[in-house]
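Inspection log for the structure reproduced underneath, given as structure tokens.
As you look at this complex, bear in mind that one protein chain is not there, while each of the others sits in place.
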Amino acid sequence: MAGNTIGNIFKLTTFGESHGKAIGGIIDGCPSGVKISIKKINFELNRRKTGQSNIVTPRKEKDKVEILSGIINNITTGTPIGFIIYNKDKISKDYNNIKNIYRPSHADFTYTKKYKIRDYKGGGRSSARETVCRVIAGSIAKQIIKNINICAYVSAVGNIKLNKKYNKLNLNIKNIENNIIRCPDKKIAKKMIKLIKIIKNKGDSIGGIITCVIKNVPIGLGEPVFNKLHAELGKAMLSINAVKGFEYGSGFNGTKKKGSEHNDVFIDKNKTKTNYSGGIQGGISNGMDIYYNIAFKPVSTIKKTQYSFNKNTNKLEKLKIKGRHDPCVLPRAVPIVEAMTALVILDYFLLNKLYK
Amino acid sequence: MAGNTIGNIFKLTTFGESHGKAIGGIIDGCPSGVKISIKKINFELNRRKTGQSNIVTPRKEKDKVEILSGIINNITTGTPIGFIIYNKDKISKDYNNIKNIYRPSHADFTYTKKYKIRDYKGGGRSSARETVCRVIAGSIAKQIIKNINICAYVSAVGNIKLNKKYNKLNLNIKNIENNIIRCPDKKIAKKMIKLIKIIKNKGDSIGGIITCVIKNVPIGLGEPVFNKLHAELGKAMLSINAVKGFEYGSGFNGTKKKGSEHNDVFIDKNKTKTNYSGGIQGGISNGMDIYYNIAFKPVSTIKKTQYSFNKNTNKLEKLKIKGRHDPCVLPRAVPIVEAMTALVILDYFLLNKLYK
Amino acid sequence: MAGNTIGNIFKLTTFGESHGKAIGGIIDGCPSGVKISIKKINFELNRRKTGQSNIVTPRKEKDKVEILSGIINNITTGTPIGFIIYNKDKISKDYNNIKNIYRPSHADFTYTKKYKIRDYKGGGRSSARETVCRVIAGSIAKQIIKNINICAYVSAVGNIKLNKKYNKLNLNIKNIENNIIRCPDKKIAKKMIKLIKIIKNKGDSIGGIITCVIKNVPIGLGEPVFNKLHAELGKAMLSINAVKGFEYGSGFNGTKKKGSEHNDVFIDKNKTKTNYSGGIQGGISNGMDIYYNIAFKPVSTIKKTQYSFNKNTNKLEKLKIKGRHDPCVLPRAVPIVEAMTALVILDYFLLNKLYK
Partner (left out) sequence: MAGNTIGNIFKLTTFGESHGKAIGGIIDGCPSGVKISIKKINFELNRRKTGQSNIVTPRKEKDKVEILSGIINNITTGTPIGFIIYNKDKISKDYNNIKNIYRPSHADFTYTKKYKIRDYKGGGRSSARETVCRVIAGSIAKQIIKNINICAYVSAVGNIKLNKKYNKLNLNIKNIENNIIRCPDKKIAKKMIKLIKIIKNKGDSIGGIITCVIKNVPIGLGEPVFNKLHAELGKAMLSINAVKGFEYGSGFNGTKKKGSEHNDVFIDKNKTKTNYSGGIQGGISNGMDIYYNIAFKPVSTIKKTQYSFNKNTNKLEKLKIKGRHDPCVLPRAVPIVEAMTALVILDYFLLNKLYK
């Protein structure tokens, strides 16, 4: 209800503030008897972590997951999986100057109004630090549905866009991880990195787009009417910090097409000629590739001097944000997008067992 | 779980197939003591109904809601509101030729695979006829949060686009209802209508975009982390038949912007200079206008001859779809978008009472 | 949330007031491909109906279910099952004299206080008429888990008690239905009926106990910790009108026993010597018989003159309740207990599929 849980069957609930003691979560509804590699979880945490390259924030979060329950000898037992990461490299004094100021385009104002109290240190609960828990749970989910391939990558940074469709790319984890922006096209990757460096030097930030592709999805995932598979995927993506839009299959471009162009004709008993549907029809997966784009706004926290309102002085004031921040969240958001995808797909995979 | 319910507090559950006996629903969690006008519900049903103009399907659904419980002397009692509409103008024999064929880009294939049984008449449960129930519940929701103004309109049909932003338009129900496409700009409306007529004559269909604007939203709606207000709105919109994308505030265009351009500076204690955030920060409404775009694909059902796979003969066959269909769903989808918006906003309005 | 839904997977939501237009419900999450007999549903409705004998209320509800969706040619399709019964034999004027009076031990007072508005005719939503919907859904549930045998019977009326344990009785539907009190022991049944007739003639009412036995339950039903199988069964039973208590297995008598007497020793790989556990251990079914007792208070509505407070005159007044009522709800509650049992067992049966 209060929004810290996701999932119907495979349920993740998270807790923790950016500069609090610890962050963590509980996974309830995990099937028993599945082998889980902690190494794989930490691999995903490393893809998300700060300080991984010179185009992300230099903060040093050495995040390694600690599993507290629900897994014995690397096998899930069916009981809830509790996990925790203690917060370490936090410099809370960096935030003293924003105690009474609402940072532009941050959650400072709305949290204060909603809860009448705000943890101003590092954004508190509204910080993207919370996504650490999503990545942990997502990695566990990935390991359960290991035959389903989930692959996200950066397809645009500002105006620099990868114009090839996903099925014209050589999509694999190696190709994506071999550059610091996580774009599978080396040339475009270079341009993106160059742009981010320029932006960074100006103390500014820039937005972009992540594309996610799911291959080998079983037919039948998704519950029609209100819980269509793409509606759940959309909600999960829109719940990621800084996301402003979601489109799947033909998306916004599809609105310009005619039905006779856009319809995916069945050419076999399980296969369509085109895939404008994006692998989902009537809210249910049809076995074709699922693909979607996610729009990320430029990070709100910038080094450049800004102005904002001080709720104590009731005046517009100069604001100089300290702390260490990302000029572009895209590369670090790639594993988050994959994690959220895995959570939704596994949840609907389990739900679909009810029809067998 | 099985997807026929929406809402946390104000919960709508619907039932019914396109060509079944009746469709209807139950609203649970409706506050007591609210005056409900049946006339207003029927007004919204009329906006959605078939046969309302020459650019929509000529089917004649004379839908008038019948309230069965939960309202006495036009006042809600706090008990569940049951409602029903019996299906009348249905011509089921039109569908005999598609019994064994999966219509392109329809839910025929996925329903058959998921449930092993399919009601092929009129699309059964996957038909947009189900949205009648959404419009009924949405109208009730609108009447409860009557101070919040929800206004949707058609902003693009195929390549014809209304380029003015919502705040440069004269947005009101009269202006939107005074043309059959429901676009508040008369000139553009004419062009859109002309395009749809051409498309219709070819037996084809066309997509488009609906924009929705919510004014006078209280500060504080939305539950952070997984249930951000825009994530719920996005899910609700993506659950509408034919929707392929959702973007709010600066949306996909915002990805091209720099933080210093995109940040919404507070210039007063409750007001920002710009509103790229689209009225939502950290997943919680900040009192500014909420606005978003919804992408609709071209209707899958077209009169033009197509090909598809027959699951009995195992062959690609010529397919000529009978029945009466929309060349463009946009005008009839406007009240559906508003209804889904009202359901989400009321639900989060009620949830927010818990913090008072 | 507002309490009109039961179930996790197989979800029943109901609507309707005693003297409103209709009562009905929606079942969401029903597996597809199951054969449903409407005749069997009506058989259960007949067991519950008024006027069935001279020890129940003479009201005449000729309830026959009308299925509106989700079932085609008697086979479930996996889409929501909508059903309805229009209210007929209602005499609303009988209730005019209680408009401003809170009937003793009824919900009149609490509904008025909670909702600020009350449908005083026939108890409105708080009337046991609502259980018609439970019986319908329960009969559908029974037909899905047809290998699991659910059998309830009256084991006490006032001080007249059936002292034999369930496993010393010849439990079957025939034996239970062959007398109007639904007690499988003929001698005791006679005594119970005699007592009820005396009570009825005095314009009074009497309580009693129903025992329910479930045989052939698969091992593994129930989710530990908060959703233990007996906790869900207990909640379901306590949700039935007039129920004051629930005990399973050794129940309240078990509190007097020593561990060495009470422990159920495994004498085979799937079987225990005794069954004080009542077929549930750690909240999960162990394959042995599940059995429990449910305490029903005497019906609050009696013909005898009573006194109560009039909220308008602010005075204690003589109260003479008109209308037609049951001197003892037990015989009509038997099918309701079975229905609620079926709903819980099927729900947990489906949930347990997630672990396969």
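To keep things simple, chains are lettered A, B and C as they appear, and every chain counts its residues starting from 1.
Rule of thumb we're sticking to: a residue touches a chain if its C-beta (ideal position, glycine included) is under 8 Å from a C-beta of that chain, and two chains touch if they have at least 3 such contacts.
Note that the coordinates shown come from a computational prediction; the quantities given were computed from them, not determined experimentally.
Listed residues C:F83, C:Y102 or C:F349: the one in touch with the omitted chain is C:Y102.
Check A:G24, A:G138, A:G208 or A:P327 against the missing chain and you find that the one touching it is A:G24. Where chain C meets the chain that is not shown, the touching residues are 1-6, 8, 14, 102, 104-107, 109-111, 113-115, 125-126, 130, 156, 158-159, 199, 204-209, 219-220, 222-228, 230-232, 234-236, 238-239, 244-252, 254-269, 272, 276-278, 280-286, 293, 295-302, 304, 306-309, 311, 314, 316, 351-352, 355.
Taking the complete complex into account, residues 1-5, 8-9, 11, 13-17, 20-26, 28-29, 32-33, 66-70, 72, 75, 77-82, 84, 114-119, 124-125 of chain A touch the chain not shown. Residues 9, 29, 31-32, 78-79, 224, 350, 353-356 are the ones on chain B that touch the missing chain.
In this section, only the chains that are shown with their structure count from here on.
Chain centre most remote from that of chain A: C (centre = mean of CA atoms).
Looking at contact counts per chain pair, the maximum sits at A-B.
Taking each chain's centre as the average of its CA atoms, chain A and chain C sit 47 Å apart. Annotation: 40 Å between the Cα-based centres of chain B and chain C. Shown for chain A are the residues in touch with two or more other chains, namely 224, 355.
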